[in-house]
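All protein chains but one are shown at their positions in the complex.
Should a chain be cited, it is by its letter among A, B and C, assigned in written order, with residues numbered from 1 in that chain.
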Amino acid sequence: MGNTTYRDALRKALSDRMKADPDVVLIGEEVGRYGGAYGVTKGLVDEFGAERVIDTPISEPSIVGAAVGAAMSGLRPVAELMYVDFIGMTMDQLANQAAKIRYMFGGQIGVPMILRTQGGTGRSAGAQHSQSLEAYVMHTPGLRLAMPATVSDAYHLLQQSMAQPDPVVFIEHKALYATTGELDDKTPAAPWGKAHVPHLGNDLVIVTYSRQLHYALLAAETLAKDGIEATIIDLRTLNPLDIDTIRLHVERCGRAIVVSEGVMTAGVAAELAARISEECFDFLEDPVIRIAGEDIPISVSPLLETNSVPTPDLIAEAARMMLS
Amino acid sequence: MGNTTYRDALRKALSDRMKADPDVVLIGEEVGRYGGAYGVTKGLVDEFGAERVIDTPISEPSIVGAAVGAAMSGLRPVAELMYVDFIGMTMDQLANQAAKIRYMFGGQIGVPMILRTQGGTGRSAGAQHSQSLEAYVMHTPGLRLAMPATVSDAYHLLQQSMAQPDPVVFIEHKALYATTGELDDKTPAAPWGKAHVPHLGNDLVIVTYSRQLHYALLAAETLAKDGIEATIIDLRTLNPLDIDTIRLHVERCGRAIVVSEGVMTAGVAAELAARISEECFDFLEDPVIRIAGEDIPISVSPLLETNSVPTPDLIAEAARMMLS
Amino acid sequence: MRLQTNSRLAAHYHLMRRIRTFEERVGELFVRGQSAGSMLHLSIGEEAAAVGVGSNMRDGDTFTTHHRGHGVFLARGADPRLMMAEIAGKETGYCSGKGGSMHIADMKLGHLGANAIVGGGIPSVVGAGLAARHRKSDNISVAFFGDGATGQGILYESMNMAALWHLPVLFVCINNQYGMGTRIDNATAAPDLHKRAVSFGLEGAQVDGSDVETVAEVAGDLISDARSGKPGFLVVDCYRFYGHARMDKSPYRDETEEAQGRLRDPVAKARQTLISRGEMNDESLDELDRQIAAEMDATIDFAADAREPQLDSIFDDVYDPSTPPPESVRDRLARVLGRARQA
Partner (left out) sequence: MRLQTNSRLAAHYHLMRRIRTFEERVGELFVRGQSAGSMLHLSIGEEAAAVGVGSNMRDGDTFTTHHRGHGVFLARGADPRLMMAEIAGKETGYCSGKGGSMHIADMKLGHLGANAIVGGGIPSVVGAGLAARHRKSDNISVAFFGDGATGQGILYESMNMAALWHLPVLFVCINNQYGMGTRIDNATAAPDLHKRAVSFGLEGAQVDGSDVETVAEVAGDLISDARSGKPGFLVVDCYRFYGHARMDKSPYRDETEEAQGRLRDPVAKARQTLISRGEMNDESLDELDRQIAAEMDATIDFAADAREPQLDSIFDDVYDPSTPPPESVRDRLARVLGRARQA
């Protein structure tokens, strides 16, 4: 181990689960022979056949809709949306069907499907291929939401997602596929819904997820040189949200920054900031600071792209300002 | 005057503007002969003809997409989405096209279209016809968002929306169409983007919009009997957001409740609470309290429906708890 | 035994009459102020579509419907009392009063759900078809929807998938000539809807929806083809006898057209045919109708007497019961303000 990529960890999670459960099927554009736009499903069609790794036409609404019907019919579909940017055309199937079926039908049936997709900046892919749209999902009751930052979570969270009784939107980050790390698939994973705290400090808490975890860790390194000790929380899942872990550390430190690559207004950072502000009010020395995507589309220009979302510098700068 | 309905005020805004600007066209399902599912466009096809009041097939994605193209081609389309619940299938055209075109194309052109729609509970219309999905819009840079609560704003905000250079999503509330009020179309309207403060008090601020304004006003009446004096802010537009007015009053009162019919998590209430918490931190005696839609789908059962969203009682209860 | 004969038509008449009468009672429920809301879409005039297709389906077959789906579900064996209770928003209803008329479903009878989103239930049958293929079962899945849904792009995506993957799926378009106030010729320049399906590689057919025998025959063929992996698309031509929903008086239709349209009555036609063939007579049919009327009358009382869902069920079934329900706004408030409320 030690040198597994995020991409390979995801593939292994799919493959392990497909071996264990014959009802798991993958369905999406280019998931078969092409191996997925980012290579995650490479080889799976050879291993499991075209009846379980199903290449589709470019029909996102119906891909999600077919997954809904398949999940209601006893399969465990893992649908793939090539870019989270395309979620807009699937929101009806996702939010009005997948998310509400259990409730509308009085609990008769759940929709245990996964929508795997990827988002974020980092490839000069422009305004329609670089977004972080997890807020739409988090705002939709009935949908679970997992966003792995690490190789280990790529594996474990995906495995866990595939065992959920309810629909899970699983958002990978395009800039993380080639990152490497240790994949321990023997020790039991942290429970579903539990945040991870990879760095402990007493001065402030940085709450984040997905690629921004790594930026936060970089910021924490710089800050340490200035004598500022940050606690970093990687949420891993946004629904369920591990408010207990957040509270524990924010009450201890008295200061919090929330970091999200999605645009700031009405985004995940807003929810986290609002939640921390209400839960930890008496402990806060400073307002909860939101470091998030700018309220703008993403440019193809690399310079503008990089500056459209949080950077390690900006996170560190915020922390220094708080503690100065 | 005095007895104009919200529905009639909307129709008058459309009609006045259509008279003034021959490039304004309405496009949507049943906007013509049927007069709109809620009667807003009744009679307009007789007045302006079927070339300007265009009935469409049931094709929401293309209705929005056609409006985008029409707006880029010099028309001023007012597209109608019968229920905001259908916005999911249009989010690609709305968020990836309408909202981003000006930016992606380097400012060459704007997309001055309106998407008129209606949302909210109140008609036992069930989980797919009762939602308040303004958060999706507020989270999308490039889209303006107006949500009138009163007869006067139904008229003036719609007029103003039709004069915006950028796409505006205009969300009416289904429970307000029959409400009446005074429509003064002579005095100049409050400027676009400016909140309204219909009730002043010193104990706390209730920030809200759309139908919840009326619930907040009812709550304020009850509270007054208990000696609690609330300031009520009706935001009118969520983008632009009049943070100055909010700040002014929250700093004065030291306590704030934000009220939104949309579900709480990652919704508009989260943005408002986060914003107030960060902007007014030193002035707050209590955490900003969010009174919002429950994180659940809406039931058809009237009892459950009513209790899925804020009620005047719940708002008053929150205020009393804050001030006890 | 209610039926005087065992002919297929007699059975179809029985089912169609039950649907007709049920829908009339739904109207009454509304008038009595007992329905949950007014978004009630009656399928009167469309009974042959429901019965002609439904009677060719088997146990284990699944289906989705649109918002005007009471008839289809009855044709597939629904208990009208539980339907009526659901339409009234009551706890004893099919969906515990959370769904209502537009969201009735029953997994036991293969009803994957009615839908208030035009076209929303269509792609589900693609998934159900994949599942059937996966299990190597010979079940099919049928999507029922209106002519209006042909405006929704998702239909074409789903048809394309069904044809591409040879799925055991049938698309049934109940063409009642109207989508709300829009007549089909104001919604498309090409009203021969089944031809579209052919252009995607499906079998396409169009039948006269006033004649249940023809509907059943053509549907039977399409369904057996679907079972062998050749998906189809069936347009059942009929007429929406009444308004779009309960409040709509169809001011946009002219009287002659309505009168003519209502002559295309599959129930009346079946009745006449039964009589003319000597299979039943007015008396036996009247007796049958009376029995059905009594059964359906009882559904109103059943629904009216049923209790509303308990308020505390409001947080149930957002997620699987094994996981904690969402926290209520009130609980959050109390907790956040640090003053646990006394119940």
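As a working rule, contacts are C-beta pairs under 8 Å (C-beta built on N, C-alpha and C of every residue); 3 or more make two chains touch, one makes a residue touch a chain.
Since the model is a prediction, treat every value here as computed from it, not as a measurement.
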{"item": "Candidates A:S15, A:T222 or A:N307 - the one touching the absent chain", "value": "A:N307"}
{"item": "For chain B, the residues touching the chain missing from this view", "value": "23, 25, 27, 51-52, 54, 56-57, 59, 61-62, 64-75, 77, 92-93, 96-97, 101-110, 141-142, 144, 164-166, 240, 278-279, 281"}
{"item": "Absent chain, residues of chain A that touch it", "value": "29-30, 33-34, 37, 55-59, 61-62, 85-86, 89, 123-129, 264, 286-287, 289-292, 294-297, 299-304, 307-308, 310, 314, 317-318, 321-322, 324"}
{"item": "Footprint left on chain C by the chain that the document does not show", "value": "150-157, 160, 163-164, 186-190, 192, 195-196, 198-201"}
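Methods note: only the chains that are shown with their structure count from here on.
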{"item": "Centre-of-Cα separation between chain B and chain A, whole angstrom", "value": "30"}
{"item": "Centre distance in Å when chain B and chain C are each reduced to the mean of their C-alpha atoms", "value": "34"}
{"item": "Chain A residues counted as touching two or more neighbouring chains", "value": "61, 92-93, 96, 103-104, 141-142, 278, 281"}
{"item": "Chain C: positions in contact with at least two other chains", "value": "97-99, 103, 115, 117, 120, 153-154, 318, 326, 332, 336"}
